[in-house]
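So that we are looking at the same thing, I have put the structure below in structure tokens.
Heads up, one of the protein chains got dropped from this complex, but the rest are sitting where they should.
Residue numbering begins at 1 within each chain, and the chains themselves are lettered A and B in the order written.
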Amino acid sequence: MINPRARRRRLLRKRFLRRPLAIVGLLVALTFVVCAIFAPLIAPYSASATDFNALLAHSSRHHPLGTDELGRDVLSRILWGARASIEAGVFSTLLAMAVAVPIGIVAGYYRGWIDAVIARLTDVLLAFPFLIVAVGLAAILGPSLTNATIALGIGAAPALIRVARGEALALREEDYVRAAVANGASDARILVRHVLPNMLSTLIVQTTVAIPAAIIGEAVLSFLGLGVQPPTPSWGVMLADAQSYLSQAPRLAVYPGIAIFLCSLSFNLLGDGLRDILDPRTTR
Amino acid sequence: MKVSLRRFASLALVAACVAALAAAVAAARTTRSTADIRNGGTLTIGLAEEPDALDPTLARTFVGRIVFLAMCEKLYDLDSHLNIVPQLATALPTVSKDKLTYTIKVRSGVQFNDGTAFNAAAVKTTLERDLTLKGSVRASEISPINSVDAPNATTVVLHLKSPYSPLTAQLADRAGMVLSPKAIASGGTFAQNPVCVGPFMFKDRVAGDHITLVKSPYYYDKAKVHLASVVYRIMTDPSSRTQALRAGDIQVEDRIQSTDVPTLQNDSGVTVKKAITIGYQGLTINIGNKNGLLKPYSNVGSDIAKSQYLRTAFDAALDRTTINKVVFGGLNQPDCYPIAPVSPWYKPTTQGLACDLHANVNLAKQLVKASGIANPSVNLMLGGTDPVTARLGQVIQSMESAVGIKVTVTPTQFTTALNRADAGNFDAFAVGWSGRVDPDGNIFGFVATPGTLNDSGFSSSKLDYILNGARKSLTTKARTTLYRAAMQIIHRQRPLIYLYHPVNYYGVTKKVDGVQIYGDGLIRVNAAGYTK
Partner (left out) sequence: MGGFLLRKAGAALIVVFLSSIVVFIGIRALPGDPAVALGAENRDPAVMAAIRHSYGLDKPLPVQYVKWISKALRGDLGLDARQLPVAHTIVTRLPITLELAFLAILVGTAIGVLAGVIAAVRRGKLSDHSATATALVGLSVPHFWLGLMMIIVFAVDLHWLPASGYVSFRAHPLGNLEHLAMPAVVLGTGLSAVLMRQTRSAMLNSLSADYVRTARAKGLAESVVIGKHALRNSLITVTTVIGLQLGALISGAVITEQIFVIPGFGRLTLDAVNERDYTLLQGVVLVAATGYVIVNLLVDVVYSLLNPRIRVSGATNQ
């Protein structure tokens, strides 16, 4: 007897395989993740290995993407930089999820004054432009990748709270939920067994949407000097360094930018694909 | 041949005319340079930082001094060789034998930029404000002044508590700027509408964006002033500053970043001016700052504080020439001392000391071993999160690792870094000083026990005695000897490791003439203007 969940998973997999763009997105995203995890093994040089005799060198056999203003290998720094981006992108989103989903569910399910309070607090959070929050946090806690991740998580949370709330709001009207309530099931049981699993697909889609925004956000923060601190590489830091050399060596600004773009694009493609296959109106 | 009288006369007439014409042309050529500048026009200057309050009593930024140059004349000024010359005063001060009374004669027939009369009473009012206003930054600079008298309209008499040779130099900076008593008394915030004596007067200011000055109709020498107005635009990003100069959005660029200097030197529409400054950049080592600035000092116990060998090793591992080349494109002036080579004090006070601009890796390694510290480590705090400072940190880290010293770099926002430095919360701090004409200004505050900038927590009674003596003595010879002794102590103990003197590069469009920059690094536009 095939379990309905397994059947659904098979259907989703089939749909996914029919979408080449989504597959490309998945593969490229995975490549970045692999690069991030295995950077120490893959990168030909360490990220801070300077070579004062080969400053701003063009591409060569030793340095496929050339060297930067301190003689460091650009390719290696791009690979190492993937760590900061993937870490910030993934962990900040997970943090936002972990905070936002419970709050949103509670707001949407219970409604009433809890909902009103949470809505106002969310509004307060939203009233401050994310960048200002991040700058302030970096100023209070000191600039670092960890603090940038926290700031990004806080920045992404309000939108996720709203999504989770919307989902919970809709799901509480579903028949099986009402039935469970009528049967006297406890709130916790209902939320965990009925509400949460059914919003999973929406949450997954939101995750793949939030990650690219967080990747770009980390680049912005590092660019402004509020995230990863040199000499640890990050694509944003590389862009900041490249600004002074825009006329001499514009390539130093091109490579990290392309890296951010491709990484973000791959997650977006993946997200689009997932949203498409999870949409109940999709037929193929 | 027989020449008729008439022909001779006509020839002579022609010759005379030709001679007169030649003389006229020659005369015109010599006065051509000033006639070359036309009157009118707005000069826009791109400043690298924003000035703070436009109130000389409260002002603290280097960049503010640039704006003051155009709108607030001082008792004394500096000439191109950094000698002190009179400006609103008419001569250098007459000092009494006991060195406690300074008599200064000031100009007459001069007006403030609100039309009121400038006189000795105004100088007295300003100096008293500098000494007594709550929050005055000038008070500590002229603290030895006990009282000020203005016996007549052109004479100012200063009575000092104790001898203080840096006084005249202080009167050649913000402490010597004279403010309009009417503006002070008006009750508003002086900084919102500053009035002094100057070729230009304040018009308006938008925070973070620009400051506008216009030509003053009250200035005593206004015939020499060509420009109709001067606009100082705040442009903190060095790349966009250069772009703006090249595009003609600004005519003068403050402090071109090293990576743009070659480009601008090749630009045919721009003149690049160089000013070797009297400031320095270096590393402050926390030796005794355990409890905070001006609290009791005792050795903090870090690797680098404990061991003089390690500090010397740290110094020997640094290749100042390579640092200059890699971080600054070779444009700064590597050195080992707080006083800059452009200063007349440099040679006599550093005589007999050795400064090696290259690294001595072997010596450094030996010294590390001799220090007896296994795996020494130093945390280097950077006073900024910009890319240039980051480069410096990484190069230092790289060089120290070659001799076995592990350096961790902590880029810190500037004011936070100052806080931490004052609190003693650091091992080494990469920071600089814009420099003062008098050697006291570059040394006392940093290494004397009562020094208000002594983040190193360095305390040597011998050095204190020497520096106090140097403040009190008035002859150059005596002071030179004392400062040489001071340098020897500093060079041996290394509370500060000096790396280089900034050489500032400024860009001026060829359409403008008369912009001058001296070793104090300040942009002077009072006689500047557009060429015809």
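Criterion: a contact is a pair of C-beta atoms (placed from the backbone, for glycine too) under 8 Å apart; a residue touches a chain by one contact, two chains touch by 3 or more.
Small disclaimer: the values here were computed from a predicted structure and weren't measured.
Interface note: of B:L100, B:A228 or B:L453, the residue touching the hidden chain in the full complex is B:L453. Only one residue from A:I42, A:V99 or A:V135 touches the chain missing from this view: A:V135. When the full complex is taken into account, the listed residue touching the unshown chain is B:K134, out of B:K97, B:K134, B:K477 or B:K532. Mapped onto chain A, contacts with the missing chain fall at residues 119-121, 123-124, 126-132, 135-136, 139-140, 142, 159, 162, 166, 212, 216, 219-220, 223-224, 239, 242-243, 246-247, 250, 253-254, 256-257, 260-261, 264-265, 268-269, 272. Seen across the whole complex, the unshown chain contacts chain B at 50-55, 58, 60-62, 134-137, 139-140, 189-192, 205-210, 234-237, 240, 243-244, 247, 249, 293-294, 413, 415-416, 418-419, 422, 433-434, 452-453.
Here is the rule we go by: only the chains that are shown with their structure count from here on.
In terms of their C-alpha centroids, the spacing between chain A and chain B amounts to 48 Å.
For chain A in complex with chain B, the residues that touch the partner chain are 48, 50, 52, 55, 69-70, 139, 142-143, 225-226, 229-231, 240-241, 243-248. Those residues of chain B whose C-beta lies close enough to touch chain A in the complex are 237-239, 257, 259-260, 263, 322, 325-326, 385-388, 390-391, 393-395, 397-398, 409-413, 416.
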